[in-house]
Each structure stands twice: as structure tokens, then as C-alpha cells.
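What you see is the complex with one protein chain gone and the rest in place.
For subunit A:
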Amino acid sequence: MTAAAPVPAPVPTPEPAPAKRRRRRRGGRWTIAERLSAGWLILLVGGMLVLPTLRGIDPLDIGAESRFAKLSPEHWLGADNLGRDLLARALDGAQVSVLIGVGSVLIAALIGVPLGMLSAYYGGVIAAVISFVVDVILAFPGLVLALGLASFLGASVTNVMIAITVPMFPVFVRLARAQTLALLETEYLEASEVIGTPVLSIMRRDVLPNISEAILAFGFVSIGRAILIEGSLSFLGIGVPRTQPTWGGMINEGRIYMTTDPLLILVPGAFLLLTILSLNLISDRFLVDGDAVTGARA
């Protein structure tokens, strides 16, 4: 997960969930893994917001005396080859990762879910056009497409978000489409039809609330995936501007010192690993039906 760019998993094609949905563990006890995951995410976001001001260490400050510092009261997680505080840099990178992760998934869902619902509902030409676009985009490996887009658009946070959103939104289209298709057989959608409810209202009131759990679960996994792609792009130097600390960029810079000072890649690597793992574990809580998104694990 640290060095080489991971090969993207095969394109997930979620199966439609059975029409009869059962609720599982809603409001039930949290497992230990889920508590730890939630704990880490709270810690990360809290630390990201509070610690920089509390500690007053600039992630860009260099210092000859603190080069390759070990764990110490001054540098809690050590310092890198230029004497920059690793924790401060990792937390600064977290801001970028969280912004890009959450942002690109939100945009992908906002584009993908309505398209998927409409394609399922209307079928015919609309569905054919939408699935064609989706299939074309999904024909590219996600990371390769992101790489191409990022290098074409140039380094900036917005461009990285675009580069991640484009390969990601088609999966939301497919998920929403599959979930909606399963709902179409239910009598309450037909009842709404007979009442004469406008299509948009049916989508908003009858369909969306009943597919939201699967979308949410997949969204959490996708945040992890987006952060991973962002890390890969930064690692390759085509992500956000290089002056901005990022986990991927830190791993890249620390790579040369891997044998002598492994802390340089261990710290950002651990942040990346724990965050993605936590997001994946948390997503289980939103699963109504295990089949709905297992295929979408990336």
C-alpha cells in the first residue's frame, strides 16, 4: 500500500439487492473493530483541526538540528531529512486527503446516484446512453484514467478531485441503478405511480431513502479509495502542488531513507493505512444487505 501504485480492483458490478430488505444491527452494538475505526477517524479529524495550533509547529519549518529526529517530546513522531516535523506534516496532509477524499466522493455520488436512478426508472434510450458513457469510462482502469487526467489538468486540489471523480462516478451510477431496479418491483412504487406522483418526487421520497444505506456504505469505502488514489498521484508527483505536504508525497520523499530512517515512510504510511482501513470497517455499519456492496469493495 505504500510504494508502488496499486492495481485497481476489477470494476465492481453490484448485484441488485433482493426486494425484501432486512435491517441488520441498526442501532445495535458496535463491534470492537468498529469502535477502534471510529476512534481513529475522530482522532484524525480532531488532531487535524486542533493539534497544529496547539503545538505551533509549521509543517514546512526546516531545521538542521532536528534532521532525522527520533520520537521525542519536541517531535512526537520524529522529523524528516530536512528536519520538518513528521506529525505536523502528516496532519497537514490529512487535511488535503480528507478534503479530496470526501469532496470527490460527494461529487461522484451527486452526479452518479441521480443518473443511476433515472436510468433504472426510465430505461430505454436514456438508460442506453447512460450505460454507454459508464461502460466507456469503466473500460479504463481507474487509476490510469486518474493519472492521465491529473497530468493533463495540472497540479491542484481541484484537478485532483476531478481526476478522482471521473473514474469514480460511474460506479455510483451502477450501484444506484442496481438498487433502484430492485425497488421498481415493489408495490409501493406502483402505488405512487397510480397516485400520479411526479417522477422526481418518487425518486426523492420513495427511492432515495430506501437505497441510501447501500450508497452510504459504498461512499465510505470510496472515500478510502479516493484517498488512496490521491496518495498514488502525490507519490508520483502529479497530485497537489509539491510544496503542499501530503501522505503520498511524504512516502515518496522518504523512500530514499527507507533503510536508514524508516520513520519517514512509516508515519505517512500508517496514517494512510489506518484511515482507509477504518473507513472500510465503518462502512459495514451501513450495510443493510451484505450483498449490496461487497462486490464494490475496492
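Operating definition for what follows: contacts are C-beta pairs under 8 Å (C-beta built on N, C-alpha and C of every residue); 3 or more make two chains touch, one makes a residue touch a chain; residues count from 1.
Here is the rule we go by: contacts and distances are computed from a predicted model.
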According to its UniProt record, what is the protein name of the omitted chain, chosen from "Succinate dehydrogenase cytochrome b556 subunit", "Monovalent cation:H+ antiporter-2, CPA2 family", "Oligopeptide transport ATP-binding protein OppF" or "Response regulatory domain-containing protein"? "Oligopeptide transport ATP-binding protein OppF"
The one of A:L110, A:A128, A:V144 or A:A191 in touch with the missing chain is A:A191
For subunit A, which residues lie in contact with the unshown chain of the complex? 21, 186-188, 190-199, 201, 205-206, 209-210
